[in-house]
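Here the complex is missing one protein chain, while the rest keep their positions.
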Amino acid sequence: MPRRWLIGLCATVVLVVALAGESSRAQEHAPVPDVLISRQLAEAFGLDSGDVVQFSNEQSGAAAREFRVRGIYEPTPDPLELNDTKFKARLHLPDLLALTARPDDPLAAEIVDGLNISLTNPADAEAFSRDLMARVPGVFAQPIERVMSRASVFVVLERFHFAIALVTIFASTVFLLALSVMLVDERRETVGVLRLIGLTTRRVLAQVFLEGLVIAVAGALFGLVLALASERVINLYFQWHYNTALIFVRVTPAVAFQCLLIAVPLGVVASVSASWMLLRRQVMSLARR
Amino acid sequence: MNAFRFAWRSLIRQPARASLGVIGVAAVGALLFDMLMLSNGLVLSMQTLLGRSGFTLRVSAAGSPLPGTGQPISDSTETAAAIAALPEVAAAVPVRFANSRILRDAWERAIDADLVGIDQAQRRIWTLVEGGDLGSAGLAGRALVNENLAALLALEIGDMVHLQANCGMGISAAPAVHLPLAGVADFELDDSDDLTVALTLQDVDRACGGEGRDAADQILINAADGVPDQEARVAIERHRPDLQAFTNAQLVARLQEGGLSYFRQISLVLTTVTITFAFLLVTVLLTVSVNQRVGEIAVLRALGLSQRRVIADVFCESVLLVGTGALLAVPIGFVLARGLDRILKAIPGVPDELHFFVYEPRALWIHVALFSATALLAAAYPMRMVANLPIAGTLRREVIG
Partner (left out) sequence: MTVVEARDITRVFPMPAAPVVAVRGVSIRIEAGDYVALCGPSGCGKSTLLHLLGCVDMPTSGALFFEERDVAGLNDRQRSRIRLRRLGFIFQRFFLLPMLTAAENIALPLSEAGVSRPEQERRTAELLNYVGLSARAEHRPSQLSGGEMQRVAIARALANRPALLLADEPTGELDQATGEQIAALLDRVNADGTALVVVTHDPAFAKRSRRTLTMRDGTILLEETRP
């Protein structure tokens, strides 16, 4: 449906429609309610703790109310809200209701968008939802897992990344094989001489296997170092670009292990198989220029 | 023997190496081609999708970040009529969205479905698959469902649809409404899992408690023939400053700034990575190949082949390697794109008709341009090696070696 899809992509509804007026250290005013503002909001408007700001629910800024900045917080990085506005504020519920309530609605101060419920037994969530909806018509209750199904976006993206990784691994393997074939060919005469003086194919392959192992491990470790370095660069760039503290790339021990598990055997197999193709040839054709 | 034929013979002399080079370039080339299709694909697809129904503008309350996300438009029928009366506008159709629960055996097992309220004038946001349509304004009392819902509830034309609406006005105890099923339709913005039911605006109003607010979340607009969308937008906002009109292009641009930027970023990153990979692969292949043939190259120079000719031989090898790989990359890329598109379309909420990878000639031209540059740059170092090769010294080394 268009509405749900569009909401899913656009910014979440921000309560602060207009941040009117300049900050002031208005000691002479009566005590005003506290508000926490996001770091991004504070940076954008040059606000600090102790400043008094005005919030309004109207585009025109009418009916603005004053709040004192009690503190500045870093919004929990949420990848689902990556492109949403980072201008956020947290008010006490009564203050928010007072700010947003329609004056002609006597029940306005009683209306919230939702209730978060913590059950003594979380496993009862599904049954509880059904029971609640049956008892209170018009209320929609759903377990948090269904709400969090929005996170399945990232499950899909993970699959997408995996598919791309498969293609790059395939291409890398081809590259590796090409290099191995070239390197092995360069040593064709050496191998021919070794075979001529009596070393068996198995013996030569064992040598190649050891060499391939050393090179593969060294290469994989170097690749990891490169990944760690670029992890930092990528995170710095995207954190700057999206003005967030979200971690975009993380090379965990599990990821590092996975990479080693793929790279080392591939490297060894590439050099051994390239050598095997060479060793199948006649000894004299190896040694002859 | 010209440089290309010579280069071809040099390549096939080492078939394993040449094949691996071509396959490697083809593999990354396919990925590159896909990323080029992805970079603009979603935008193109969305433009097509939005334009399919024929509506070119969407109107909502002023201050809405996107149509349908802000305050509802009250007195929507009258508002739509007034907008439709503007000379710049051909049609204006109000639409309302809500949630609903559809009875299945018992209300405890009711299923959630999206509810759409619309009064159809000439254009539809769905395609009828079976049965009859809702009809124009005034002909209330019928329902339309999508295929998923019809299949789930095993509905036949004429069956009663029992529906309880939640119209987002807080707790309400609106009674269920019961309407006969008029038809089954394919809704253009549905994703593969959506369950959708459509009623007339009056029926939605009735289902929402019948407060008679005649509210709509957005009004779909079709600009008059020959009137640019931008002109229609300005006319609507001038007529009703409390409303905001989005052209389809603006909508796409707004979404591009938001959630779609991820795909542009990843497209750019992967385009860079793949072209670098192709460059490295071909450079290494050519450099090693030249290194192994310095004796031959020195002899060719001794025989009288000019510096330009031997450089051209190396360049032609690069062109053949990269060109063949890049050519193969296109059909492979199309196949890969279908697979990747299928993966991404599993994102919840993505309409079935939306695609992430869309071919446009621009993607092919950029693909060709990038690989042409790669062929030249990859051959640069080996060409330089060949150009600076000391003939006598090389011949001497070859004899000694």
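Going by the order they are written in, the chains are A and B; count residues from 1 in each one.
By definition in this document, contacts are C-beta pairs under 8 Å (C-beta built on N, C-alpha and C of every residue); 3 or more make two chains touch, one makes a residue touch a chain.
Just so we're clear, the structure is a prediction, and the values are computed from it rather than from any experiment.
A.B. asks: For the chain that's been dropped from view, list the shown partners it touches.
C.D. replies: Per the contact definition above, the missing chain touches B.
A.B. asks: Could you tell which one of B:L152, B:A249, B:L280 or B:V299 touches the chain left off the display?
C.D. replies: Once the missing chain is taken into account, the touching residue is B:V299.
A.B. asks: Over the whole complex, note the residues of chain B touching the chain we left out.
C.D. replies: These residues touch the chain not displayed: 1-2, 9-10, 12-13, 295-296, 299-309, 391-392, 395-396, 398-399.
Definition applied: only the chains that are shown with their structure count from here on.
A.B. asks: Could you give the separation in Å between the centres of chain A and chain B, each centre being the mean of its C-alpha atoms?
C.D. replies: Averaging C-alpha atoms per chain gives centres 22 Å apart.
A.B. asks: Note which residues of chain B are touching chain A in the complex, please.
C.D. replies: 14, 16-17, 20-21, 23-24, 27-28, 30-31, 62-63, 65-69, 97, 99, 107-108, 112, 114, 116, 164, 166, 170-174, 187, 189-191, 194, 196, 217, 254-255, 257-262, 265, 270, 273, 277, 280-281, 284-285, 288-289, 292, 336, 339-340, 343-344, 346-351
A.B. asks: How about chain A: which of its residues touch chain B in the complex?
C.D. replies: 1-11, 13, 17, 59, 82-84, 107, 111, 130, 134, 136-140, 149-150, 152-153, 156-157, 159-160, 163-164, 167-168, 170-172, 174-175, 177-179, 181-182, 185-186, 238, 277
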